[in-house]
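With one protein chain removed, the remaining protein chains of the complex are shown where they sit.
Now for subunit A:
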Amino acid sequence: MTDAVAAAAPTTRATDGRLTTADGKPLKAALARAQARNKRRAFFLVVPLLLFVVVTFLVPIGQMLSMSVNNSAFYSWKDRDTGDTIPLMVDLRGWFNENEPGTEPDEAAYAALAAGLAHARDIKAIGQIGTRINYEVSGTRSLFTGTSRKAERMEPPYKEAILDADEEWADPEIWAAMRSASKAFTLDFYLAALDRTRDADGNIVKVDEERAVYILLFQRTFVLSALITLMTLILGFPIAHLLATLPLRHSNLLMILVLLPFWTSLLVRTTSWIVLLQSQGVVNDLWVASGLIDDGNRLQMIYNRTGTIIAMTHILLPFMVLPLYSVMRPIDPSYVRAARSLGATSWTAFRRVYLPQTVPGIGAGGLLVFILAVGYYITPALVGGSSGQLISNLIAFHMQKSLNWSLAAALASLLLGAVLLLYWLYDRLVGIDNLKLG
């Protein structure tokens, strides 16, 4: 009997207590070998996706992050023909290194500036330098190009010669700006993205009231996104519940209606809101016709914050409904029935038994809608007017109009950081493994 059992056992215990296969090899190694082939094959299947993600997602994000600290405009010039990198303003950078921030620029500083300007003009890099300083002190681009024209012929004393060319060079703000631009990498774009700057002494200070826009826009973006998330939740919850409880043939039709926005172009949906909501639009016409408002007081519902909220709530609604539905579908009606039979009113049964079970769906839908809303661009650009613009519109502005890519990258990185922070918070509060998207 004992022999039979021993022979039938597929594994035996080696002397050191580890399990081995019948012919004495370690069981773990045998298992790894048996599974290796399958693992290899599975890996090859995901290689295309892995490459795609690396090329289209990780690399751009890395580039964006490096761009946000890249400060090379004042530092080096890349020759388009030879491809060589030529350092700029070498002497002036040396002077900045030797002297404390806030030091009154002396003759040596001006000499270095003149030499640098002449050199930059010589290799056609002066425009780049002027643009860089212009980010921080507006209206200085022409100062650089203008003075550089004369720099070649300047004689010592350079301080007088340069101030002679343009008195503005005495402005300590410009010297502070050049100092901050004189390092290859800087966090100053992040300061700018948070409405901060450095004064002449190198201290971090708030920018002027009228130039401070970014914090306001970040605030507006997060408040509006939270509001839109809340609206999609309020509108989406009953629909999702209806979808989950209706018999299948009715719920299919309703599901198609919910998904309909996905099959329509985003642009078409947004512009149709313009048609509906503009002051001579359908909604206003109906209200005037029904006598709710008179013709002179047509409501402004588009090209402002209201327009952004309405259009984005509509567009993001399916992203709330679908996770909610997938969580609600498997909730057995007997839970609510049990609560009712135990003495709970229908409201108590909903609040204490049904609602807690939908939390993973609310969390997933909320996170999804909020993150999409925070980065939304087209809809606020089209219907937002000036009061409905979000931070992404400003990022686009710096990408396309002002060409301050580093600032755009800094703003985008802050946005990315905020979203990651949100993920982290969600994970701490609800638990990321509670997320249920479908």
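Everything that follows uses one rule, which is that a contact is a pair of C-beta atoms (placed from the backbone, for glycine too) under 8 Å apart; a residue touches a chain by one contact, two chains touch by 3 or more; residues count from 1.
We take it that contacts and distances are computed from a predicted model.
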Among "Probable cytosol aminopeptidase", "ATP synthase subunit b", "Spermidine/putrescine import ATP-binding protein PotA" or "Succinate dehydrogenase iron-sulfur subunit", UniProt-listed name of the chain not shown: "Spermidine/putrescine import ATP-binding protein PotA"
Just to verify: which one of A:A181, A:M320 or A:A339 makes contact with the chain not shown? A:A339
Which residue among A:S142, A:N252 or A:T348 touches the omitted chain? A:T348
Among A:S272, A:Q357 or A:S402, contact with the omitted chain is made only by A:Q357
Where subunit A meets the left-out chain, the residues are 332, 334-335, 337-346, 348-349, 352-353, 356-357, 359
